[in-house]
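This is the structure I want to talk about, given as structure tokens.
Partial complex: the chains shown occupy the same locations as in the complete assembly.
Naming follows writing order (A and B), and every chain is counted from residue 1.
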């Protein structure tokens, strides 16, 4: 028996809108500690990890661990029928093959039950190792979304470079180049307007803008976004969900080849050779990978979250599989 | 000579937006008592009846009864050119083949004349018999529109079931089932937020959501909608138009066959038999029909409207024609 009552039902609506375009089908794992999801995107390049801790629910009953396979688009369709002020309750029987979403209007005059069939989804619960990041940028989530959108009108990839002074987002495309610098700024009126940089080593990494833009669909969830970067690790783009959890997106950096950079320099009507821009050519010495180890405990010292277990932690793929996929990542 | 001056010209704009997608061409009937329209939708499944009483106009001159055939899309195009605060005047000569819409801005600085060709449209004026309804639901029109839209994301038909406690809207589709219950609620701050149920017999009828969604385009006209249901009659969905009239939509209930219900139960990835839901299977004992009798006077005791006559009340079809069409109603 599962019964999770969430007064701020709009949070769940926003979570679904954040991930439904990235992931088609996924297992929601429910245990005594929380309601969570972990899934690769359909092209196996990005990873989403969602956690809603049990303490955040008004009522949380989960008699035994459950893994519920759902089509996220269908789930989003149902949650879109909830009003923004509705209380949402998720209900399921232990042996059942359906899940019910109940929406109660604040005045209790309107009560809706949406019942959805569950699916059997093969998945492994991948452990995401604890890591030290070389640079962590916290900035207004709307600013980050705007930057990713703006750069997409010029190019396909973004180089994120962090120095002590600030974070620079760069791109280049057929029509030209763009560099946007956000300076560290901690003396703001509202904390959510701050841009804070914690840096050990300067870092410069390249990512597909297409995925970054997909991640920014979580912007309505939080005023701030945290971007954690290390030269040999996937970037983590994290949005906190009220006081109850987070949604984290992982994406491996792109390894830009020399030829590829050459290709980008071509423009339709060149009049003269442009000088290639240093910052858009990361060195090819390292081979970053989406480093995902099976059956490793999730730990987050900062927040001290309990481990999320899943019954489906079996047959996880070795590391090199994932690495291979990341390296052929195709961004159109 | 016809000259109808309507200070709240935006009402006419909203009326046209309500019906232009449902009905292509129709005769507007103008008599001393009012400006009215009655038309079947293009698939001959739903019926629209509009009445704007003469008292609601600032100036109303109609020397003799006129039936003006208009293309509603073209009329809507012209009325869309009126400002929301404009005064609208409808003008026509007795023997003429055009109608003129005049729009005056509140300051009289801008005056527009739009002249449209009239059409010859064969139509009969169908009498809509007075009826006693088993259940009448009054509820916020925006709530009803939201429910029809939400259910459309799940299924094609809605079962409306009225009991003393409230009204339930149900649907089912490939991705699951949905039930939305609105409870009677008369103790509200604003009268337009009330949900009021007058019921003699519990009633449960099935309708095509596609038409219901089309009817809800009239939502901007009124804060409340009235839904009148009887097991052997078409449902009436009524929106009042200010103090001057109404727009009513009639739709025959769907007769769901056993096979059809079976078909709905199929889902893409069934893991186990679902128990069929009682409320989505109306009994097949009755054959409801869009009961329309030719040449019958329109009477409405509640409002005491005078009869609207039309010169084109000829060659009306017998009842069974309509019934046949209703039964093969195809909702894609």
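One rule holds for everything that comes next: a residue touches a chain if its C-beta (ideal position, glycine included) is under 8 Å from a C-beta of that chain, and two chains touch if they have at least 3 such contacts.
Note that the coordinates shown come from a computational prediction; the quantities given were computed from them, not determined experimentally.
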{"item": "Whole-assembly copy number, given 2 chains displayed", "value": "3"}
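Operating definition for what follows: only the chains that are shown with their structure count from here on.
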{"item": "Gap in Å, rounded to a whole number, between the CA centres of subunit B and subunit A", "value": "46"}
{"item": "Interface residues, subunit A side, partner subunit B - complex", "value": "71, 74, 77-78, 80-81, 97-98, 107-120"}
{"item": "Footprint of subunit A on subunit B - complex, ascending", "value": "143, 150-151, 153-154, 175-183, 185, 195, 267, 269-272, 274"}
